[in-house]
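Okay, here's the structure, questions in a sec.
Not every chain of the complex is shown here; the ones you see sit where they belong.
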Amino acid sequence: MAAAEPKPPTGAAAARRLARSCWSAFWDYETPKVIVVKNRRLGIVYRAVQLLILLYFVWYVFIVQKSYQDSETGPESSVITKVKGITLSEHKVWDVEEYVKPPEGGSVFSIITRIEVTPFQTLGTCAESMRVSNATCDSDEDCVAGQLDMLGNGLRTGRCVPYYHGSSKTCEVSAWCPVEDGASVSQFLGTMAPNFTILIKNSIHYPKFQFSKGNIENRKGGYLKHCTFHEVSDLYCPIFKLGYIVEQAGENFTELAHTGGVIGVIINWDCDLDLSASECNPKYSFRRLDPKHIPASSGYNFRFAKYYKINGSITRTLIKAYGIRIDVIVHGQAGKFSLIPTIINLATALTSIGVGSFLCDWILLTFMNKNKVYSHKKFDKMVDAPERGAGPGLCASEPSQQDCVLTDARGLAQL
Amino acid sequence: MAAAEPKPPTGAAAARRLARSCWSAFWDYETPKVIVVKNRRLGIVYRAVQLLILLYFVWYVFIVQKSYQDSETGPESSVITKVKGITLSEHKVWDVEEYVKPPEGGSVFSIITRIEVTPFQTLGTCAESMRVSNATCDSDEDCVAGQLDMLGNGLRTGRCVPYYHGSSKTCEVSAWCPVEDGASVSQFLGTMAPNFTILIKNSIHYPKFQFSKGNIENRKGGYLKHCTFHEVSDLYCPIFKLGYIVEQAGENFTELAHTGGVIGVIINWDCDLDLSASECNPKYSFRRLDPKHIPASSGYNFRFAKYYKINGSITRTLIKAYGIRIDVIVHGQAGKFSLIPTIINLATALTSIGVGSFLCDWILLTFMNKNKVYSHKKFDKMVDAPERGAGPGLCASEPSQQDCVLTDARGLAQL
């Protein structure tokens, strides 16, 4: 940035002059010289390409993709659930306390629809289940005392004993007796289950934008006591019938109630926070989450027990529960106008509009090269043309001195 | 990209010459011709605009927004909690095992503060709760046998029986008897609850940056046995009094203990990993998460039961528990220097600095067009000016030949 001097005088004076010239040059304004090609066809191509790029950015990048927004995914979320309803098995009435596990009303809970009960289990010895590998036996020699099968029910005693029913025999085990496979009784609780109502309270918070919202809304007259969810008319009444959830997930209720299964209730909060808060609404979707196409691992069940002490000895009722597990999954993305992405995308747009001139330069080149069409006829008027003539000076032969200036400063050229 | 020849000789020679010329042209360096406008006012505008844009990028984009960093949100997180303390109701002492549900010490747990106990429930028949719609009756005709109200307690038997207290009658149901509304007794456990301590162990991991940290720190002398959390002095002692959490969330403890409610303990790990690990600290905030402004769905309660077997028949104690549910929510964003965002933002900055020349081109145009001020007076010196005169050649009339060269190459022009 130092001015080069053609004939350097004495050192001090030269340095002073250099600094002054530098400083002066710093305040100069530079703009590239442009050449104006007065060819209508080329101009149309140029503007058309620019227009296409502009349209792409305005429409797709800014309007559709909202790239001027800063975004945040995964809001802080809290889910509170409450199931209501009663159902019947053959012998008894079941209330919420009995068929919802765990009872605390979190985001994941199971509604038991079928149970296999093994009552009166005590610690003792009894025949092993026939389903356990190598459990069947003919004599005591088939059973190794002290053997512990990881998928069995207990520690083998070494004896071969008659099975619970039928005439076969299995190895005796020291376990909770009788074993489940030998003595369990099935009960179906699912008859009324489609009518159970599930209240899902969800509140979210986008910390970056300090935005909070809930999925529940109060209206007059005990609205929340009587409403059920409807996507359009009752979006803010998050009370779902279990049958509705299962149906929306595309499953058959009776089948699901027998084998058990996991249904996801996905709440999506996609919010454009440039709009008013009332435009930010939850969207519910429902999907089966366990791999139902894989027989070996399809369905959902778990075991729990109730322990009793009778005459000092402990008895338990083991319950294998098949049920519909509901996983409430909350997702979302919020966007709000922000300077940085806007500027990055604007700069990209400006850079991309430059693609138009690459194309046109290439056309100019191709015209001249391939077709030898570079002429005054093809390019109606090329302002710099007099340069090519041996006129006395640039533009000297042009009638309007103005036109020449136009070739110099980029902005001026559009005059 | 092929050189056009004015008078093509024989084909082979022409092709050879073309290729050579192409190859040679490939190694040429091109730089745009610039025009230097030696106008101090315009230069000041130009540099001022550039300075503003530069400042914006340096200060806001790079320093405030740290756009040179790659970021990761939502760390892998694990939460282990442990509640300590004992409390009293009218008749008995309650320890952690009884008032914390579930007991496993996960990220979501409830501290029971009030219970409504319905002891000695057995399966049988009794009067339906008066709160159930259509449960009140005058005679058996008002009760339909076999009717099952989803919000009721059991299956109607068709009889109309006297209520538990008072002189009214309700339909008889086959259910767990007596029903809750008829026989429950309230007990308040919350008197000592504000003094319960909650230890929240949290460890996070940002997989992209391979960064792990925990919210607990050991100090000498059994520090963790005696400390309580303080934002400044004891940030790494995550032992909170329940009363402190409720107070920080802006709630009244007694009220909350009666109706129940959900409080979020939000741990935020916003980390600039370009700094040392000790600069990455958790930030705790507390917020009520259930919609307390909606009376119909405010509060938090759940039901669980204890089952006993007495003389072969099953009895249960049903407990409706109101409590303070604590949801520990872990959030965070980590940033670390990364090349790609840095380069994108630098490129954007460079592109944006170009905005200065758009502005100046526009000023040039406006000066010339509107005010006809394009003159040597307004623009002190315009290096290309001699071109406009009919001088014998470009710059020929200029005293210094150097100056003219400066108008050609962009960089040279600043000499």
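A and B label the chains in the order they appear, each numbered from 1.
The criterion applied here is as follows: a residue touches a chain if its C-beta (ideal position, glycine included) is under 8 Å from a C-beta of that chain, and two chains touch if they have at least 3 such contacts.
Since the structure is predicted, the reported quantities are computational estimates derived from the model, not experimental observations.
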Total copies in the full complex, given that 2 are placed here
3
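Convention: only the chains that are shown with their structure count from here on.
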Give, as an integer number of Å, the spacing between the C-alpha centres of chain B and chain A.
15
Looking at the complex, which residues from chain A come into contact with chain B?
1-4, 6, 21, 24-33, 72-74, 76-78, 80, 82, 84-86, 88, 92-93, 95-98, 102-106, 192, 195-197, 199, 201, 203, 205, 207, 214, 216-218, 222-225, 306, 308, 310, 315, 339-340, 343-344, 347-348, 350-351, 365, 368-369, 372, 392-396, 401, 404-405, 408-412, 414-415
In the complex with chain A, residue positions of chain B that touch it
1-2, 4, 32-40, 42-47, 60-61, 65, 67, 73-74, 101-102, 108, 110, 123, 148-155, 173-176, 262, 264, 266, 268, 287, 289-291, 293-297, 300, 302-305, 307-309, 318, 325, 327, 329, 331, 344-345, 347-348, 351-352, 354, 357-358, 360-362, 364-365, 368-369, 374, 384, 386-394, 400-402, 410, 413-415
